[in-house]
Every structure is written in structure tokens, then in C-alpha cells.
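Below are the C-alpha cells for one structure; questions will follow.
We show some of the complex, not the whole, and keep each chain where it was.
Chain nomenclature is as follows: A and B, assigned in order of appearance, with residue numbering initiated at 1 for each chain independently.
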Amino acid sequence: MKNFLDLADMPRDEIVDLLALADRLRERPEPAALQGRVLGLLFFNPSLRTRASMQVAMARLGGESFVITPGSGSWQLETRLGVAMTGSAAEHIREAIPVLDSYCDALGVRAFAEGRDLSDDLSERSFTNIASLCRRPLINLESAVNHPCQVLADWKTLDDLKVPRRSRFVLSWVNHPRALPLAVPAAAAHMAALRGMDVVVLRPPGFALPDAIMEKARRAAALSGGSVSETDDRDAALAGAHVVYAKEWGSPEHYGDAELEARARGGLGDWMVRDSWFQKTDPDCHLMHCLPVRRNVAIADDVLDGPRSRVLSQAHNRLVVQTAILYRLLGGAPAGRLH
Amino acid sequence: MKNFLDLADMPRDEIVDLLALADRLRERPEPAALQGRVLGLLFFNPSLRTRASMQVAMARLGGESFVITPGSGSWQLETRLGVAMTGSAAEHIREAIPVLDSYCDALGVRAFAEGRDLSDDLSERSFTNIASLCRRPLINLESAVNHPCQVLADWKTLDDLKVPRRSRFVLSWVNHPRALPLAVPAAAAHMAALRGMDVVVLRPPGFALPDAIMEKARRAAALSGGSVSETDDRDAALAGAHVVYAKEWGSPEHYGDAELEARARGGLGDWMVRDSWFQKTDPDCHLMHCLPVRRNVAIADDVLDGPRSRVLSQAHNRLVVQTAILYRLLGGAPAGRLH
């Protein structure tokens, strides 16, 4: 494993192996495995789970990490190519990324969608630029339309819960005060399809996921024997569901237009997961969400605090699976030296 | 010791033992005692000493730590229960705290008083909510009306200086441009009383500490043979003092009302510790302050730079006693594993 950028880069078997490694390291920790290794973490956007769990994962393996947050204690970074840098960014990623890469044994980068041009974001233009500047292993800590660490943790959570491979995974749009990126819904649909599940994308009119995202999930389903469908009929979607994976995202139809987008989500306040959503699901239906979640906007208190909620297990599994990712990327290689 | 939340939770003997442990670890460091352990630090409010000394204490014991600051590189956190989260907070402590708790071996949290409702703050509503969400050891890094790490360091400083148990400890209000929390005065009065000292709370009219705080100190004094009194007569209070512990706090009478509060502190500019304050004290009287301190507002330069000042010893003892707290909370337990 050279990088960890997208579950789609890995054969399904390799993912299953990685999850088994995560289990093994949970049962039999290797506290000196990454002694002397250093992970650099570059956060263009806020983080709680990702930052804490990556730092702890390194520490649990005997390694070290450092965090750089452009614009907060560090220079704002320009990502566009070819521009005259007369604005607020003092440094370009073309310098910053290779420099940080040269200091550490692996680099993790979070760079959310810019949210202006849908095709730019769907093409992962910015993250692809970043990746092209790295010589050491790179970990995607959430890019424009991907969040592989999150959905690997979600897969682990489904396994831990013994949710059968062939079961009904409803990825449901939920309410939020503003447009959020497509990274988690895109990655979750792909992951569940690749796991072999029957994925139903439930969303109100105007919030269909872009074709490229749906196609990628369908290709994964074809490989794994799962299926992918979409609907705006909530009752139909939820009937018999084994998992409701709630997620907020912005309308792809009005991408980058805050005003039209806000109008599109007007009147969608009832897209908040309530106990009543589970009336016709499988009786043991699980509620999942990647967090952070706005209580009583996206999901009601009683559901989050109730017995169906798996959000804390998902979050804890971030640590569990990232430990395996770091071990796979950095373990066994000769001890860190200055290059 | 399961948590470190309040000196009042511990029998006096246990505190004395903890201070002896701090001495032992200062003399004979144990640089591998907490190998593989991780301390999470969550700061809702600014910090210099607390953050640095907690990170160094873990490092000196062979462990690791990470820092999360909501609103700066991490999501703003909602603390109120039952609200619809339509505002600026993207995440609730009901998720954030258990998630961080699940990543580490112990959690330290700083959450200052909200400064709106006195009874809310006196009840430690917010910190109690946080504590109820933790399964691992929790350390109070300053809550609404407590700062046990600070006052344990202060106790250690008094011991290092050989200040007799039965001596005159004057907790004096001092000037500040705005209302500060009650945490340190409350905790310092309680600590000195529990140590067995004669505590005199000196404050201008309108700045009497709330009954609940005075009562808690009086109960501690009753246990330890000390005493607690209060006055606005500075000359009487300072006569014979062995320790002047200066501290800024807001008027409890005008709690949460910035305008009335500002009016109450108008004309109190002479409540700045000057050399003249020590004319009738014990000749060896010590000046203490928890820092940060505004020079020439709360305490004059010549006193802070003079021979009575113990502020640097107090600050250094933060590291000394917290090393013992971490050792007691985490030492001896089986090495950290993923849960």
C-alpha cells in the first residue's frame, strides 16, 4: 500500500485484509511498531475526530505527529496554479506540500471541496494536485468527494455489528442550515456498494447525487454483488432497512449558488431522522452518521441517544482502522532517517 | 483516584499523599511510567500554563498528549441540552466528549464559567454534564467555580515555602478591566481552609464571594482546624498576613450584567497590590497569584519583580503536581490498548 486516497484504489480483498489487521492490532497492540516515525497532518478545514484519532493512532504505535493548519498559526496556502499571488495566501502548495512531505514519513491532508465548481470538485482537482507533490505515503483525510478513513471505519462498524453483506443500506439526506460537501455521501454509497449491500440513496427532489458519484457506486456494486438505487420516497426507501446512514449535503443542482441552494432546502425541515422513521424498517435497524451532527436539525435527540445509534462506534472505529492504515503504510519499512 | 475534579472529593490525607508523590517524582523521575498512554486535552478557553504543563507532564512520564480547541481548528461545541442546533456550533458535547474519551486514556477539560447565570455556574452544570459523558479518568483544567490543579500547585508552593499550617492567608480581590470567573478565588479559599490556614477574604463592597463558595471553604476549615472570614477593611485584613493571594473576580451581585458590573468596579483602581500593602503584614509575607496577571493593574511591577513574589514557583508547581495527578490516575494500570 503506497497511499490511502480512495477505497476504489484497492482490491476488495485488500480492504478486507486491512480490516482484519485493524482487528488484530486492537487485540494485540504493537506499541513500538512505528517508533521514530513521524506523521505530518495538514488541515485546511476543521476537524475533531480525524485530528485526534490520527494523533492517537500514531502515539499508540509508538510514533509521533505534528499538525499544521494554514491560516491559523501557519501561512494561508494558495492551491491554484499559475496565479500571481497578490492576495492573502503567502505560500503555495507547490512549496508547502513537498516541504512537509520531506520532513515526515507520511502526510495526511484534509482539503474540503471548494464548493464553487461541481466538475472541479468531482475531478478532485485540488487533492490530485496535492498528491502529485508527495513522494511519501499520503492519506486522504477528506477531499472534495471522498473520505476513505471515515467509510473504512463505517465498514468496520457494519462488520462489528454483524450486519450481513446483503442487507438494505439507506443513505438518507438530512436537513442542515447550509450546503455541506458531497464527500461523505459519495464515499459511503461507494463503500456500502463495495461491501455488497443494497444501497438506496434517499433524497428530496433537487438533491440527487451527481451521476459520477452514482456511477462509481454502481461499478462497485457490480463487482461485489450489491445494488444501488435512488428515490425521493421515504416510506418506500425505509421499508425493511437494516441501516439508515444519515448525511447532510448541498444540492448539486445549485452547486456554488448559496441563495438558490438555500431556497431549495426551504421546507425540508422534516428531513430530520426521528423515531417514526423506523416504524417499517427492520426491527434491529441501525442509525449511522459520520459526525459532527446537529442535534434536532439532522437527527432528533431521542434517536441519537437511543439504542439504534452507532455514531460513537463509528467514531471510535476511526482510531481502530487508521491504526491499521498507518501500520500498513509505514510498518516494516526501515526506521525513519533524515533524507 | 478515578478522576481529578475537585479537592473536596478527596480526603485530606489523600491530598497530602499526592503532594508527597509529586515530591518523589520530582526527585526520582519515572520517564517510562506512562509509556503508550495518551492524554486528550480539550480547551474551550485560552491557556498557557495549563496546556504546556499538562503536555510536558505527560512527556516527562513517557506518554503522549493531543490538544483540541473548539472553534479554532475544530468545530464549535454546543453544551446546552435539548436545543435545535441551528447556530454556529456544528457539534454537541454529547458526541464530542465520548468520542475523545474513547480515543485516550484520560481526558483533561477546561470550560470556564459561562458568566450568565450565577446559580448555573455555581452548580457546575456544564462541567457536570461533561463529566457524566466520560468513562475514562477526567481532569478538571478549570471549570465554572473550580481549578483544582492550580490550587494543588498552590498548596505545594506553600509547603515548599514552609508556610505553617496555621497562618494568615489573605485572598484579596484585585483590579481588572473586566469581570473574571470565580473559579480561582473559590478554589483557593477552599484549599487554604482545607490546608488548615486562617483564610481572610478581602474584597470591596459588592464583591463578596457567593454563600455557597464561602460555605464550602468553611466546611473545609472545620475539618482541618482552620478558619474563614471576610472583610472589606484592607488594613485589618493585611495586618499580620503570611500570604497575600491576589485575584481578580467579577461582582457576584451583578453576575452576567456587564454594564452594572463595570460600574461596580469603577473607582476600585487602588485595589492593585503595591509595596505599601506589606507594611503591616508579617515581614516574610509572600505574594501569590495564579497568573496570567495584568501588570500595573492587578499587581505593581515592583511587587511582581520583588522578593515576595512566588508566582513563578506556583506556575512551575503546576507541572510538579500534575505529574503526580497523571501518575496516580494512569500509572499501574495495564498499558493502553484500543478499546
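The criterion applied here is as follows: a contact is a pair of C-beta atoms (placed from the backbone, for glycine too) under 8 Å apart; a residue touches a chain by one contact, two chains touch by 3 or more.
All values derive from a computational prediction rather than experimental measurement.
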Task: Assembly copy number, counted for this structure file with 2 shown - done: 3
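Quick note on the criterion: only the chains that are shown with their structure count from here on.
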Open item on the list: Based only on mean CA positions, could you tell me how far chain A sits from chain B in angstrom?
Closed with: 39
- [ ] Over in the complex, which chain A residues touch chain B? Could you list them?
- [x] 25-26, 29, 31, 43, 46-49, 51-53, 55-56, 59-60, 62, 67, 69, 72, 177, 291-297, 301, 304-305, 311-312, 315-316, 319-320, 323
- [ ] Using the touch rule from the top, collect the residues of chain B that touch chain A in their complex.
- [x] 35-36, 38, 40, 64, 66, 68, 70, 72-75, 78, 82-86, 90-92, 94-96, 98-100, 102-104, 335-339
